[in-house]
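Complex shown without one protein chain; remaining protein chains in place.
Order as written gives the chain letters A and B; numbering starts at 1 within each chain.
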Amino acid sequence: MKKGEIVLSAVCLAFFLFMLSEAFQLRGQGRSGEVGSGFWPLLSLGVTTVLSLVWLVGNLRRYAREQKGGPAQPPAAEAVAAAWARRKKIALCSLCLLGYILITPLLGFILSTALFILAFILALEEKRAAVLILSPLVITAVVFVVFVKFIMMPLPKGVGVFVEFSRLFY
Amino acid sequence: MLDLYWNAFATVLLPKNILAICLGGLWGLLAGALPGISTSMGVVLLLSFTYALSPITAFCMLCAAYCGGITGGSITSILFGIPGEPSAIPTTIEGHALAKQGRAAYALWLFIICSIGGGIFSVLIMMAATPVMANFALRFGPPEFFSLVVLGLSVVASLSGGSVMKGFLACFFGIFLATVGTDGITGGERFTFGTEILLGGINFVTAMVGLLAVSEILEEAEQPFQEYKSSVAYKGLRDELPKLSDYSKHWFLLLRSAVVGTVVGSLPGGGATIVSFLAYGDASRSTKHPEKIGHGSEEGLMAAETANNAGTGGSMTILLALGLPGGNATAMLIAAFMIHGMQPGPMLYASRPDIIYGIFVAMLMSNVFLLALTIMSIKLFLQLNRLPYTAFSAAIMILCVIGAFGLNNSMDDLYVMFAFGVIGYFMRKYKIPIAPAVLGLVLGDLAELSLRRSLLLSLGDPLILVTRPISLILLLTAAVSILWPLFKKPKLLEGSENA
Partner (left out) sequence: MRRAQVAVLGAVLFLIGCVLGISNGFAAAYPERAIEVIIPFGVGGGSDTAARAVGEGLKPLLKVPLVLTNMPGGGATKGMLYASQQPADGYIVLAITPSHMIDAVKPKTRAQVLRDFDPIIRLHVDTSSVTVAGDSKFKTLADLIAYGKKNPKMLKFAGTSPGGWSEIQTGAFFKRAGVEVTFVPFDSGAEIKAAILGGHIHGAVEELAETLPLIEAGKLRSLAVIMEKRHPALPNVPCTAELGINYTHGMMRAWGVKKGTPPDRIKYLHDTVKKSLDSAIYKKFVKDNHLDARPGYLGPEDARKSWDDEVKLYTEILKDLGYVK
């Protein structure tokens, strides 16, 4: 876990440094009298940059201290496998959500929601057939009735053929 | 004056007006509780139904919908962890943490009683002192507002949990995020990198839904399937009936929260957003269990809810006294006044006292009836409990998506939500507290704009922040409150081990 935190703090530092360099270009913009567009970003980014540097250094020192105390026990093969299984599952779940967001404008709300629910509960390792079949249908139907029919939210209808499909419903 | 109240009660308690209150309240609760439809949208949708009604019946319905909307948002926050409005963040953090410990019913009871109590308190203040309150609210100019926001931000150390350093990192990250988009002072763009997605800035609610709700679903998904403990194993409301002592032992905190809520809620331009943070900060400093803050602190939840609903009375005060809407929902109430041929403001007091007093009583009755209505609608939402865990997660995810979409009816917000879901997941994984980041995001913008406005007013002289008495008092309070926790636990840099 320590390595992950080192990487994360390094990524934060890099991100904040990059944004800080962007923020410097904002200097000089503003109305006369006030502190300008750049002040607040520079202030917040300055603090975050310093704090993430402190964080990174702290992580590195702790890592070095742990290394000095003798090489750590190599983790058991099962633990490694379990960690990878977890990561795979998280990645799958995030991909489902990203995919849902990307296809909704193309397929329209109804179809993509049903597909998303199916994909998402599969990613969550659901195996019961009844749940797999019923939940996409039932949840989509309920959400559709409440948000599209009742509240009339202008959810995307899709493009091409799918527009025609969506228009059958709303 | 007494006979005015007498007449108002007699009118509001007519069966048709009571029916209007119940229908409006139920609709408001639903609108507040469903993600993607805000309280103000709920009022708008109701508005076209009220054309045909008599003015007082229309106001009964709309006031009930307004109060109901503010109350209803907390149901979704507590049960599903999806905040609907920025002011619901403390409720989401503390209430949902309690729900995850299996104490959802307890959290809901705390919320119901406190929010109704706060609402009724503020209506009583409103009845007694509307003109005084309105005059006090006007004394808050940009410098006072800046100091108030700094006071709101000063709670960051208490919110940070184990590592104060990570808390500050998260908070300033949030403050930075608030600067993305169109600069409210110059109109120029910042950090948009030429994209249209970020043109309007990072919406609080979108980012909050990502950071708080989406990331939590992702984190829970990490566990292998068989280990799911159904996080929705709630007890029924009846199984955890509250005890009077749950409330009475915190009476002073609740009273303070109600006063803060009523006063700050009356400030146009962000007053309603900041009240719950101020009360929450107060609770996190005064509590005897600071370790519980962020992990299901009942005091934090009660204070935030009391203040949040007390804010409704505050907003109505400034609306009735001066015709100034404190937020979008009250702006729609102005439209309702105009439909019925009235203009809220000082003139209405003189010309139509029956309407003004009718609204006071309608607000009071709305809060009374909301008690029963809220309990009813919570039972409806608890039905989601019956879904299998996987389907429940998928349903919550869809509610998040709809909630983020519905704000601006824009797909762009969904990308932002997704990005914040992933960011939130990593923050959770590496124990970076999310609450300070959200705090910075919501209050950062208010702080920056009010600071720069103050400097425009003083032509660049920063002394304006300390030469005005209210501002000075608020800043000193903030300074004490920032420094206090640092002395209490001297582990500024270490401490991430025991986080």
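Simple rule for what comes next: a contact is a pair of C-beta atoms (placed from the backbone, for glycine too) under 8 Å apart; a residue touches a chain by one contact, two chains touch by 3 or more.
Computed from a prediction, not measured in an experiment: that's the story for all the values here.
Student: Hey, which of B:269, B:353 or B:388 is the one touching the hidden chain?
Tutor: Of these options, the touching residue for the absent chain is B:269.
Student: Among B:73, B:311 or B:325, choose the residue that contacts the chain missing from this document, as touch is defined above.
Tutor: Of all options in B:73, B:311 or B:325, contact with the hidden chain holds for B:325.
Student: Touch as defined at the start, partner being the missing chain; which of B:259, B:457 or B:472 qualifies?
Tutor: B:457
Student: Just name the one of B:7, B:54, B:385 or B:410 that touches the chain not displayed here.
Tutor: B:410
Student: With the missing chain put back, which residues of subunit A would touch it? List them for me.
Tutor: Output for subunit A: 31-33, 152, 154, 160-161, 164, 167.
Student: For subunit B, which residues lie in contact with the unshown chain of the complex?
Tutor: Spelled out for subunit B, the touching residues are 38, 40-41, 44, 47-48, 51, 137-142, 182-189, 196, 199-200, 267-270, 318, 322-326, 328-329, 331-332, 335, 338-339, 341, 343-347, 408-410, 412, 449, 453, 456-457, 459.
Operating definition for what follows: only the chains that are shown with their structure count from here on.
Student: Distance-wise, how many Å sit between the C-alpha centres of subunit A and subunit B, to the nearest whole number?
Tutor: 25
Student: What residues on subunit A touch subunit B, complex-wise?
Tutor: Touch residues, subunit A against subunit B: 4-5, 8, 12, 16, 19, 22-23, 26, 29-35, 37, 39-41, 43-45, 47-48, 51-52, 54-55, 58, 82, 85-86, 89-90, 93-94, 97-98, 100-101, 104-105, 113, 116-117, 120-121, 123-126, 128, 131, 135, 139, 143, 146-147, 151, 153-156.
Student: Which residues of subunit B touch subunit A in the complex?
Tutor: Contacts found on subunit B: 34, 36-37, 45, 165-166, 168-169, 172-173, 175-176, 179, 183, 185-186, 188, 190-191, 214, 217-218, 221-225, 387-391, 393-395, 397-398, 401-402, 405-406, 409, 411, 414-415, 418, 421-422, 425-426, 429-430, 440, 444, 448, 451-453, 455-456, 458-460, 493, 496.
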